[in-house]
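For this depiction, one protein chain was excluded, whereas all remaining protein chains were kept in their positions.
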Amino acid sequence: MTAVWLIPALPLLGFVTLVVLGRKFGDPGAGIFAACMVGLSFLGTLGVFAHLLSLPHEERAISQTLFTWISSGSFKVSIGFLADPLSITMCLFITGIGALIHIYSVGYMKGDPKFSKFFVYLNLFVASMLLLVLGDNLLLTFLGWEGVGACSYLLISFWFTDPKNASAGKKAFVTNRVGDFGFMLATFLVWVTLGTVNYEQIRPLAPGLAAGTATAIALLFFLGATGKSAQLPLFVWLPDAMAGPTPVSALIHAATMVTAGVYLLTRLSPIMAEAGWANDVVAWVGALTALVAACAAIAQNDIKKVLAYSTVSQLGYMFLAVGTQSYVAAVFHMITHASFKALLFLGSGSVIHAMAHEQDMRKYGNLRKYLPITYATFMVGWLAIAGIPPLSGFWSKDEILAGVFNAKTFGNLALWVIGMAVALLTAFYMTRQVIMTFFGEEKWRHAEVDAHGHELHADEEDAVDDHDHHHLTPDHTPHESPISMTLPLVVLAGAAAVAGLLNLPFGDPLKFLEHWLEPTIVGEHELPPGWVQALLSLAAVAVAVIGILGARAVYFQKKVDPAKIEKPVFAHAWYIDETYAKFMGGPGETAFEDVAQFDQKIVDGAVNGIAGGTVGLGNRLKGLQTGLVRTYGLGMAIGAVALLAYVVTRIGG
Amino acid sequence: MTSSALLPLMILVPFVGAGIVALLPARRTELFRPIALLTSIVVLGMAVFMLVNFKVGDPGYQFESNTTWIKDLGISLHFGVDGISLFLVVLAAGIFPIALLGSNPDHDPKPYYGWLLVLLAGSIGVFCALDLVVFFVFFEIVLVPMYFLIGLWGHGRRVYAATKFFLYTMFGSALMLVGLIALAVLHQKAVGGPLTFDLVTLAREQALSTTASRWIFVAFAVAFAVKVPLFPLHTWLPDAHTEAPTAGSVLLAAVMLKLGTYGFVRFGLDLFPEASVWAAPVMLTLGVVGIVYGAICATMQKDLKRLVAYSSVAHLGFIVLGIFSITTQGIEGGILQMVNHGITTGALFLLVGMVYERRHTREISALSGLQSSAPVMAGVFTLVMLSSIGLPGLNGFVGEFLALLGAFKGARWWGVVAVTGVILAALYLLWAYQRVFHGKAEGENAKMRDLTWSEGAVLAPLLFLIVFLGIYPKVMLDRIEPSVKALVVHIDRNVEGFDAKDVTPKIAPAAKGAEHGGEG
Partner (left out) sequence: MFTLTETWYLVLAALIFSIGAVGLLVRRNVLVMFMCVELMLNAVNLTFVSFSTALDDLGGQTAVFFVLVVAAAEVVVGLGIIVAIMRRRQSADVDDISLMRG
């Protein structure tokens, strides 16, 4: 029996060990230990993967139950794992990329006073993420789901002395909780209608669901997914989450955690298949998010915020795929995106590291001279995300768009057009970023460019990775990062380059991922015929090239004033976040305050009023108590006579 | 030791301890703490013995003892525990040593420890009394020590808070007294025979008319609603919690608040099944209001302890919601949440007390950046906070989830609204945490001492339980379940038209289809 439970148990063991001994291990011991635990977990995953491969196609699912977790009446949930193609695929890239990012962090976090604590959280995160994907029931997934949320909170506010980081952490958690509202209700609904929350038991029962119920379940789960995977309307936390250390952004807020929503809906494809128009909602929300975020990305000046909005946008692609029931494409894009976006984030981390923690791209330029490895690997990531063949992003994005083109979703052609537009914008903003960072003049050498430049937007200074306080000076000379940071870059660049091989469209035998995932997915939609796909690919490449050339014209050849493109409405991401903030800070807070005042003044006031009334009444009545014994005597006498008179008359009568 | 002597002994031992404390001269200050500790540890030992010897799978009362007290009135000293009360007794016994170790009185140790021991005796007694009068006596006994704890060792407006607490609760109990006498008298009228206040008999025979039992239920419900506390009878709680000394707050949260919810299960559902079902919509509404309203009020508090107090209002709302969903899951979740709230909120109050001891303020605005000066304390606080938020894998989740699940099943729309409480809980706790622990530490805040080893040792058992009960709540659920199932069956049997959705096994849709086919 393969020990599936070892996969999450190893990072968990790392977490527990580091909680106790972390400070003893110190810097870099704790980091290396943590990386080893995740590495071992990766090896374990490979072992399970190999075992699954050795099984016949349809039997590729190992389920393993450890013990009963919650059992109450007919509600029974176990701590149990389901290792099937979908979850193992997820595990492979979680542990693989996770291990690389651990190694990278050893270099990146060097000298931080809370070095060991960082790895405590990181290991806990990996363990939670693995529980999320390996759990064989909705509740265990929810455990992982909340666990990664908590780790995300802890890591975003890692440098808590800056109130901005602390706020960003809280915002991430609370926004995710809004999504969890949906997740919990959906779980209840699944249990009440199907009597189980176990994935393997849901699968055969799902076709019996009433369409309305299935739609409700799907929409509620999607609400959960919009929180965790930063989709409209809950995406606002992700750009702020860049306040965390860069490896965190790479691991949690690009490669793994934010894809949990996509995983969840893919896992629940049997229910999605019954969910009717809920799928249209998923596709449309995904597409619109992709567009909104891509627009925002072209006007950001913080190197990490560009990538953050890009992540939101790419996640939108994945939901577009899920909504059009191209689950394989969604998972494919998840894998390629995990590799190239982790690469881009780590590359940007390397840049930030070299530039004294300055994140404003307007102070960069010509860095290819100083950071050759970072530059070379970043190029791979750039071309991959822009969708230039034969790099990985091209294949997965293409598959999504082809799927959309052929889908039966409401308004699928409009969706396809949006998808193409997003592809153009993606190529544009990534090229912009590359040019601003690695080409052009060395802008930090000039006097302060920030301050009150006309293109500066209100929120530019936030999210500075400012844990040590040296600043970028004009005589600064950037240095390439240490090997512990560049090695992961090189490995990831390799992955980002070739990940497309997983699922090539040139004929059935080459669609490895599709065959591999087939037993887990229900209702996968057909792709269009080969020649249509080929035409669509050509169009996509053309669009990408236009995007790149456009950005080159604006930022390299300076033919157009960037201010014409970087509209404030883009820089502020359509003012969605500001609107929320205004509401929460304005009417929201006032309403809360009113309730608290109501409690103080009315509810408690009534209580004190009753008490006060009683005291007042007593004060008035106390005059009767004269203290004169003879008055009391008279009272008694009169009372006695009256009583007597009453009794006598009654008896007489 | 025969097992029937166990419960009376558990009640007697603290009384004896309190007697010893009372007899010793007040100047022997060094003696009182060890005596109190020793006594509470002996009681805890007995509680553990009880836990170990509790027969899993038996829905009835165990460790029963029954001695006539006042024969003519049919009052007897009837004690026993079942799955519903077992963990509350264990919690009460367990939290006392922790509360004792966690804080010291700043003056007059003799009455302080004496009253605490009386409180311990009362707390044990109230959860295992199976006679209405005896229950009522203990229900009132616990008031007295708590009144003095708040009034003598409390902070700022302690006298106001203590008086409010006392009067409020007395108001409720007065109604309950009327109710329980009416119940016994009407029961005697209906079935004949001698007068009896025995819970088991009264619950089994269900002799009252519908109208009478509804009225009496209302009388009981008001008493319990004050204790829970339910909106709008909750305003004594923030005051009492805030002004009480640390030990008082911990015990209020862990033990006293549970009297109300426990009462609802034992003397509501069990004694008046029909009236409970009848009143369920109102109770559910009050529970949901408590969840949302308590959370909103907590968000806006400026005093850390008051914030935790309002969070209790919200958490207790979940318990009431679970109980009055009248489903196995809901009631079990409610009982689980009673214990878990005791552990989590107890720990929160201990932590707030530790902050107060160091900084002499509980004003959130005066505290900042404590995570820099006290990282270990911040870590512990984070864990406890996440448990209070209801993070899966920690104890707070299991009860809350089951309560909500039960509500969703038994009373769907109330359940839906209640889930919003999950969002709000994260909001107020994280915001408070941010303001207190995050940010830059300056002045006094920067010099604050971190958790000491002894404080850590006091918190350690609670932290262990927070994690353990989150991962393996089965130890509790296995013992609670038979009694709860029996209770649901009892309600099902006595209420016409009640659909105990869990008594008959669920039919999955596929099977349902087949069944329909068979019918057609």
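The chains carry the letters A and B, assigned in the order they are written, with residues numbered from 1 in each.
Rule of thumb we're sticking to: a residue touches a chain if its C-beta (ideal position, glycine included) is under 8 Å from a C-beta of that chain, and two chains touch if they have at least 3 such contacts.
Bear in mind the structure is a predicted one, so any value in this text is a computation, not a measurement.
In terms of the touch definition stated at the top, the absent chain reaches A within the entire complex.
Set against the missing chain, the residues A:53, A:560 or A:637 yield one that touches it, A:637. Only one residue from A:56, A:111, A:509 or A:627 touches the chain missing from this view: A:627. One chain of the complex is left out; on subunit A, the residues touching it are 621-630, 633-634, 637.
The working rule: only the chains that are shown with their structure count from here on.
Spacing of subunit A relative to subunit B, judged by their CA centroids, is 37 angstrom. On the side of subunit B, the complex with subunit A involves touching residues 164, 167-168, 231-232, 234-236, 293, 296-297, 299-301, 327-329, 332-333, 369, 371-372, 382, 386, 391-393, 397-398, 401-402, 404-405, 408-409, 415-416, 419-420, 422-423, 426-427, 430-431, 433-434, 437-441, 471-474, 477-478, 481, 485, 502, 505-510, 512-513. Touching subunit B in their complex are the following residues of subunit A: 67-75, 79, 139, 142-143, 145-147, 150, 153-154, 157, 160-161, 163, 165-167, 169-170, 173-174, 177-178, 180-181, 184-185, 188-189, 191-196, 204-205, 208-209, 592-593, 595-596, 599, 603-604, 606-607, 611.
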